[in-house]
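The complex is shown incomplete by one protein chain, all other protein chains being positioned as in the whole.
And now, chain A:
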Amino acid sequence: MVGVAYDCLLNPQGAVRSTFQNAICKASDPAAFDGKDWGVIDLFKQFLYDDVGLSQVPVLNPSSIARLKSNTLVRFRGMIQDMLGNELYVGMYKDGETWRTNKFGDFFQLPMATGSSPDMRVWERRLLYCVPVPGQNSWIEYSSESLLNPSSISSSPPREKRHRDDDTAMDDIDMQVTNEEVHASTSNKKMREDGIASNSSNLGDTPTADIGSATSVLPYFDRTSLPCLVKIYDSPESDLKLNDVFEFIGVLTFDPECSVDKNVDNDFLGNLGDDDTETQMPPTKVPRLHCLIHKKLSNQDFISGSPTLELKSHLVKEMRETLLRHLTTILGNDGVAANLMLLHLLSKVHARVDSTAVGKLSLNLTCFNKETLSVYGHRLNLALKNLLPFTHCVPLTVDYLNKIPLAPKKNYQTNRLVSGILQLAEGSHLTIDETQLQEGRLNPIGLENARVLQSLLEQQKVEYDFTYYKMDMPADIQLLVLSEGKSNILPADLVLPFRPLSVDAVQDVEIEVLQSWRWYLATMRSLSHSITQEMQKVVEDDLVAARQADRSLGSLDFSRFLTMGRLVSLSFGETTLNLEHWQMAKELERLRKERL
């Protein structure tokens, strides 16, 4: 076995091949290799996890792509945006008298004469189109390198809103504009170049906006978002689902030089249009990654660089206190709002029963007007950006709704799933700013969008449009709605009139504190939770009493009470509901009711 670290990193295919040679010597029947691993995975697992090689594996991102060499081992973190089906390839073939393998490698060129060689086995692999997680905040990339300068971000004064195109308006709210601006302008430029692409997808910050414009003449990779075509070997289909976030470790192959012959196969299947992955995603633009090991990531995995804090109750309590104080300051000393915001940030869909998603807690802060929004909206957005790994902000206007479908749509011309803004990874946060919604007429797209948003709020499901039918995809997105009055199109679980008392300057937050908060939110969110028999009795009694007092309470309200109770308890790091926290949840609900 070639277990040398050097080999695995810089010449992973060498390792693949040598293990194969070892294995083929022992095996008699070449058919035995079909769809099986011959020890490569174990070798790499050992190298990565036992020999701590993981840290040496470079990360594939826009900045590193220039430095990375083809045929080396890399890691890539991304969301599965589309699945491109299976690909058949020559897995092993006989070269003279010896069998060779082509697994975990790109195609090799085969002279036609030998192409028919019977001494070869055809295997298959899955193609996944992965993109960086939408809405990924900049601190994730830099957190390991500690490039984040928190004071400059969190204390920067709210900026004057500039008026630009609608599709870039959301970027205005972003404070770390530089990257996004570059991106937005590049994609705008592309859209101008490619008119067709712009109607299918012109979302400034969805990285997939450039799929449709594969013909654009960008000489090199997109600077901000690097998609990657991941090829999965021998893995059950159910392991990898659409919109899952994964870390893939595998062999990188790309070829910035290779010119693609556009006329490939125009004589045959190419006639159906440009749905060929090679032409659509030339290796010059989209690197390939032959995946050896993949691992599903949760939000927690993105809080790298922070010390792995232990779950000590006093520490957690302290973090909760400071975070709550921070949120209170940001929300102009509105304690109730801050409390609910905290619960909202901790919410997560933890079960689905029929059409109900249990555990979601969307929040609608009402009574926003132009002034309060300009002050608090921006502050809030900034804070969220700093606290959560994946955030998005959608300024809801009639134009915006009417313009582009929010839900992903299948484009049969290219045979690709065109991403919409609502194609988000699990655990993303979405702020919908409804204050800018003016009177107007919704066109069919707008109506559809409103419906999609509504079903997202109510059921945590996004309907993907496959033209001939629609498919519900489960989602887990925290939704925050900012509106003037109670939102009618977006029925949130919690509606709270926002009552800021005073505008205090936000204190600078130290990076360590910020990181501990991130850790706190990600970890508490993922805790499991249970209830004792006695407590269950108490809760039931309370619910019954509440319903006896107020007949208008329905199952939805009960559901909300329980979610709040659970989240209050989680916010203290507790895994079982106790009376005190239940009382707190009830008190919060009472305070909220008073405001309505």
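The working rule: a contact is a pair of C-beta atoms (placed from the backbone, for glycine too) under 8 Å apart; a residue touches a chain by one contact, two chains touch by 3 or more; residues count from 1.
Here is the rule we use: contacts and distances are computed from a predicted model.
Not shown: a single chain whose UniProt protein name, out of "DNA replication licensing factor MCM4", "WD40 repeat-like protein", "UBC core domain-containing protein" or "Hsp70 protein-domain-containing protein", is "DNA replication licensing factor MCM4". For the chain missing from the display, the contacting residue among A:L48, A:V90, A:I404 or A:I432 is A:V90, taking the whole complex into account. Touching the chain that is not shown, out of A:D51, A:E124 or A:E247: A:E124 (per the contact rule at the top). Touch with the chain that is not drawn comes from one residue among A:D504, A:E540 or A:E587, which is A:E540. Among the residues A:V286, A:I432 or A:L562, only A:L562 touches the chain that is left out of the figure. On the side of chain A, the interface with the absent chain consists of residues 31, 34, 82-83, 85-90, 93, 102, 107-113, 115-118, 120-124, 237-238, 241-244, 261, 263-269, 271-273, 275, 278, 351-356, 358-359, 410, 412-413, 415, 417, 466-469, 471, 473-474, 529-531, 536, 539-540, 543-544, 547-548, 551, 554-555, 558-559, 562-563, 566, 577, using the contact rule stated above.
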